[in-house]
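Just dropping this structure here.
Every protein chain of the complex appears in place save one, which is left out.
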Amino acid sequence: MANANKWMIDPDDAVMLLIDHQSGLFQLVKDIELPTLRSHVTALAKVARLAKIPTFTTASVPDGPNGPLIPEIHQSNPDAIYIPRTGQINAWDNPAWVKAIEETQRKTLLIAGTLTSVCMSFPTLSALVAGYKVFTIVDASGNWSKMATDLTVARVAQAGAMPIDTYAVLAELMGTWNRPDAMDFADVMVDHIVPPYRALMESYDKAQSVQKVGRETKLDRLETAEAKK
Amino acid sequence: MANANKWMIDPDDAVMLLIDHQSGLFQLVKDIELPTLRSHVTALAKVARLAKIPTFTTASVPDGPNGPLIPEIHQSNPDAIYIPRTGQINAWDNPAWVKAIEETQRKTLLIAGTLTSVCMSFPTLSALVAGYKVFTIVDASGNWSKMATDLTVARVAQAGAMPIDTYAVLAELMGTWNRPDAMDFADVMVDHIVPPYRALMESYDKAQSVQKVGRETKLDRLETAEAKK
Amino acid sequence: MANANKWMIDPDDAVMLLIDHQSGLFQLVKDIELPTLRSHVTALAKVARLAKIPTFTTASVPDGPNGPLIPEIHQSNPDAIYIPRTGQINAWDNPAWVKAIEETQRKTLLIAGTLTSVCMSFPTLSALVAGYKVFTIVDASGNWSKMATDLTVARVAQAGAMPIDTYAVLAELMGTWNRPDAMDFADVMVDHIVPPYRALMESYDKAQSVQKVGRETKLDRLETAEAKK
Amino acid sequence: MANANKWMIDPDDAVMLLIDHQSGLFQLVKDIELPTLRSHVTALAKVARLAKIPTFTTASVPDGPNGPLIPEIHQSNPDAIYIPRTGQINAWDNPAWVKAIEETQRKTLLIAGTLTSVCMSFPTLSALVAGYKVFTIVDASGNWSKMATDLTVARVAQAGAMPIDTYAVLAELMGTWNRPDAMDFADVMVDHIVPPYRALMESYDKAQSVQKVGRETKLDRLETAEAKK
Amino acid sequence: MANANKWMIDPDDAVMLLIDHQSGLFQLVKDIELPTLRSHVTALAKVARLAKIPTFTTASVPDGPNGPLIPEIHQSNPDAIYIPRTGQINAWDNPAWVKAIEETQRKTLLIAGTLTSVCMSFPTLSALVAGYKVFTIVDASGNWSKMATDLTVARVAQAGAMPIDTYAVLAELMGTWNRPDAMDFADVMVDHIVPPYRALMESYDKAQSVQKVGRETKLDRLETAEAKK
Amino acid sequence: MANANKWMIDPDDAVMLLIDHQSGLFQLVKDIELPTLRSHVTALAKVARLAKIPTFTTASVPDGPNGPLIPEIHQSNPDAIYIPRTGQINAWDNPAWVKAIEETQRKTLLIAGTLTSVCMSFPTLSALVAGYKVFTIVDASGNWSKMATDLTVARVAQAGAMPIDTYAVLAELMGTWNRPDAMDFADVMVDHIVPPYRALMESYDKAQSVQKVGRETKLDRLETAEAKK
Amino acid sequence: MANANKWMIDPDDAVMLLIDHQSGLFQLVKDIELPTLRSHVTALAKVARLAKIPTFTTASVPDGPNGPLIPEIHQSNPDAIYIPRTGQINAWDNPAWVKAIEETQRKTLLIAGTLTSVCMSFPTLSALVAGYKVFTIVDASGNWSKMATDLTVARVAQAGAMPIDTYAVLAELMGTWNRPDAMDFADVMVDHIVPPYRALMESYDKAQSVQKVGRETKLDRLETAEAKK
Partner (left out) sequence: MANANKWMIDPDDAVMLLIDHQSGLFQLVKDIELPTLRSHVTALAKVARLAKIPTFTTASVPDGPNGPLIPEIHQSNPDAIYIPRTGQINAWDNPAWVKAIEETQRKTLLIAGTLTSVCMSFPTLSALVAGYKVFTIVDASGNWSKMATDLTVARVAQAGAMPIDTYAVLAELMGTWNRPDAMDFADVMVDHIVPPYRALMESYDKAQSVQKVGRETKLDRLETAEAKK
């Protein structure tokens, strides 16, 4: 099996954890553009569903200024399960959270959380001690300073977590273009991770259309010059 | 009338010109993020329609690597009119283009074009000589280098054009929140110009909901602490 | 009189206008750090009071996600007057606003507003047409993008406004250190504009204290080495 | 117990060491804004007190241009103990310093120091050799160049120290929102670490107030438009 | 005639002046990447020849560390004439230089020079006083600091020069794609100004080739998925 | 033997793998300038040939918008072998690819791939598990975001790969200037890695020429001043 | 005469004004590196002396934390005259200052001052109103924020001052390399403005020495390879 590799994600052993992606906390994020962060989180929600990966969400004190969970997570992944908590900063300190994960009987965790320094980092460190293999998706997390993110990546890597980006998560879960739902993965990639890709597709279609149905622009001299090449 | 001001846009005298926003040329843009540029152009297309401003588009050699016009312009503004040209770099060198503008009998031009140095700049300079009042929408244009954009802004300002950003165009055309279609303008603003605004709305709704229907989180000590304040 | 200079501010002819500095809008600001912006606005509120300059504030739709005026403005300057408006984007479109300014019989306006492109820019352009001399305080304004700020500065300067920074406003209103309230101005400067200045004062006081009361560190060799110089 | 985790901080085993945060040295700092650095150091002083963590400070040749310790450390944490030294660059070379730490019988050190390359780094490396578990709080340290900070983080991590940011320290010591002094921790966070959070609270309160006491702005059309939604 | 516009370049009235583009001076350049600068200068040399514009070069003390003129200028434009000077810093102080320009009987000067602050700026200011229309090509000049470039642009613009970038020069001289030598201009653009354009051409050709000769990749499922769209 | 060092490259044990350097994918690259990336890839192709290192290329779905392999790889290295694949994202999942590498009987892999997060990273992780020593050439790869590159470097280094830059690869393969083909390596370095080096050579040649054939500039006073030194 | 040009500096009509370059104020500077600023100010002091330009200095409250004038100004230019002031923020408000300038009977002022927004800007605006021609040397001034510098440049340019950089000042005052003291000007340039120039001179001398006295490195193969070229 392609991904039976200790440094890579086995989709059949993975759980997606999306922690504290809340509208208020998002206003504090300074290491990534806010719309980009929202897109990456949405990508993870969608791709988890495509790859049939159990997905859990939670929020920290959402009734106060931290604000509600951004709605697109559960809209994009109706199978995701929200697990409320009672004030714990580290989601892993909530027994219901740990129990939900244990019941999946999977041992690979894909973790994103806002703020990275705290909401992504603490559950990561706890899960590592509990024996899980952890991938921390840093560009779907969002932190209060760039320096804090750099420090957090160094910290969790030192503890054994594997840092990863959103595109790599999608690509590892997808594995090959030669599968029936390849276009569904591709749509997530284009819509939420690399939107400039859309211009490539438009240019590609236009080039083929010129070949098929001819030029739109009347430009005699140019065509002559090209013919001479 | 509020905007009867020589430094501001009079919506009833304005024409929107969206020049050479093509998928291939977009790959050369380096002074603004590509998805941001696409969003700003879309915002202009939509807001021109809301403000009932005649809108013209054109493209430079779209059959070749420059690529096709991005589709969302005409999708967002079905009233916009596409005027093909026959190789001229400066759209103003195309008599059909000038004629279309003259027939509107309006004298204020809102111009965005990719690349800024050329496709926005040349028609701007021609229009100024022809006696038009020109607003150049630089952050809906896109250029091949940041330095080139700075030079272009200095150049067109020296010639008398007024540089402006996409948000200001929207706000000048809208004028007041106290109009029936205010929410339509607001949707354009949130969807295409300042997407972080959406998180503000979500937080706002949640805060009101807590007031109306109560807290979701069970957090006794916190509530006690707050009560003591 | 020192400031009777058409390029400078005459404190006796000036009005301070602080427009739409609201908690929600502040979340959209990307051309200046948010705490810095708050500090600059506070500095203006305080310095206007020290210089006995009439000060007016207003807010755009503060009941919605734009949020309330930041409280430190009126806390710092109890003489400031809040003038509500009824949906107009350009504060100058509100007759009550224009009337308040006219009644001061002053012709020099110091304008800061969030967002710069709109809330600072539009009243500036209107006031210029109405014959006022306008100083736009750009680093006490806050805008949705750096590019938009650069464009706005070019635009208002082209229309005749004079761009200025918060420190220069304070220094022009203060004029000389040889006045009874010099330390009050200095406190504003240190607390809200150049906080690193505090370390200068601490180092200065320590150096004098060493001269007066002797060294704290027991470091025999160093003193010997110095004696040899 | 939640934090019994070798990668995390156990508040009951921790000592806070704030080294050489002096007004003169602060003028050399180039990897972080000076007011931000002062705020982070103050946050650590306060949070150490809230979490009842023994705190020691020291200074390097404070009688000379290095300048005095910034006063807010001991003002914010009256329990902190200042331990002078006699010229040693590495605070760990001062026997009184090591003895004070040993007498706490705690084995986890939280270290911040200016300059990071020297005053934070050297005691860290000494403490690791002496068998302590060390967290280096890099964004409460301050260094003479960004490159030097990056090199120092790599160096101390290689030696076994765990890099961390100020927010994470606060959150690990706090642990949960469900404790009587939660608001005290929150005040430190808002006042000294993420000041933009204050705007979130203001917006939140306003949104609830609108719900409770009604709108302030008279804006008939907007309300109608909203009603139609 | 399209370009008979006082803000634009008339190719039939233009002279190209390339001043002090020397290998030693290039090592001092910090406002633009060195290979980029070399490419832009080469583009100007080539495009001047294509547009039949008289071109003059000179060098400042090339026998010393300033170094020789970069060879590609005269290699790319054999018609360019080198005019040595005898120590004058401002090329305009050399009577032979002024005479050569006067003899062209053209009144529009396109000026690039290294360093921008001096070698581009001084002849520009002299030529403006002498009644010429001057375009300063800032991104083909190269300066010792970015701040110095910004100041120089402000200075020469204030004196009446029109700042411009290399791409705009090429496009104004070219005028239309509908001319026999359009591909020669295009080659200069792709080879020396926007090299990423080459990837657009490669992708374009591949897309047409797939349409003409079929797919290279054997990927059954993808094709099926596409067919379903 | 000089390079018999586990941390360095042994040219006789090395294989060069250039993965998915395609014109469409290149448009997504944001961590390095596109022309720079193309140059680095070309340098690797050339230097592999000079050092007689087996070289394999592949492409991901080149018939679609990903676009064709950039042509200069095989033009620069006619010995390179292209191995098509059938949709696998990870080139290592293609048995033909693994077999080609195994047949070289070499155990050191030099890997560059676009996008770094996926096309460079996945084969690297697979090769490490398969027992190869891997050098990942990050500045000849190209990724969709700078943050993603940083995360990928951390990830592959954690798994045991050695990150390296293009210049170091060339220098390790070259080993000494004292070899017959030293100038061939030097040409690759100057043409594709450090183009500013060309100006050094030009200045060097000019300085020697002045010594040999005398000054070109007539500058009497300067020579006098120098004589006095 | 070469510089009889209204946009340029006439050395025989110029006065150099160096205002408030004080050790304490320098700690507030954030728009330019501090050692660079010191070097530029020193360059101006030296070059004023070489060009026999009257030079005046002053300081703002130097007994307090603003600190003393940096010593190298008067060390480098013993002819400079220090004019104390009695608290005025704008040096032009000090009658002794204005009188000293008037007595030179020169009408061109070269002004640098720390902080740019205040100490450079205010005397500039006063001098313009008094009828002087003013060059503001922005990169020898130093300001509390980059944004404030940009605003100040726009402000003083709008009032008629000509922004300039330190290198351009030196070059305009020098005029030609063909003068007896050319090397003295060159020394200032290399020592204080473009220190990388020194490496050019070293490389130049080495290249000539190799030509004169032969190679130092024994490298037979390389020489052979070169011979074959």
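So that you can tell them apart, the chains are marked A, B, C, D, E, F and G in the order they are listed, and the count of residues begins at 1 in each.
Here is the rule we use: a residue touches a chain if its C-beta (ideal position, glycine included) is under 8 Å from a C-beta of that chain, and two chains touch if they have at least 3 such contacts.
Please read all numbers here as calculations on a predicted model, not as lab measurements.
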| item | value |
| --- | --- |
| Touching the absent chain when the full complex is considered, from G:Val41, G:Val61 or G:Ala80 | G:Val61 |
| Contact partner of the left-out chain, one of G:Trp7, G:Phe26, G:Phe56 or G:Phe122 | G:Phe26 |
| Sole residue of F:Leu18, F:Cys119, F:Val138 or F:Val210 that reaches the chain not shown, by the stated touch rule | F:Val138 |
| Touching residues (missing chain, whole complex) on chain C | 177-183, 200, 203-205, 207-208, 210-212, 219-222, 224-226, 229 |
| Chain D residues touching the omitted chain (full complex) | 24, 27-28, 60-61, 64-67, 86-90, 93, 115, 117-118, 121-122, 125-126, 128-129, 144-145, 147-148, 150-152, 154-155, 158-159 |
| Chain F residues touching the omitted chain (full complex) | 2, 5-8, 31-32, 138-139, 153, 157, 162-168, 171-172, 174-179, 182, 193-194, 196-197, 199-201, 203-204 |
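In this section, only the chains that are shown with their structure count from here on.
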| item | value |
| --- | --- |
| Repeat of interface C-D, chosen from C-G, B-E or E-F - more than half of residue-number contact pairs shared | E-F |
| Which of B-D and A-F has more C-beta contact pairs | A-F |
| Inter-centroid spacing, chain B versus chain A (mean Cα positions, whole Å) | 30 |
| Chain centre separation (chain F, chain G; CA means) in Å | 44 |
| Where chain C touches two or more other chains at once, by residue number | 24, 27, 61, 64-65, 67, 86-87, 196, 199-200, 203 |
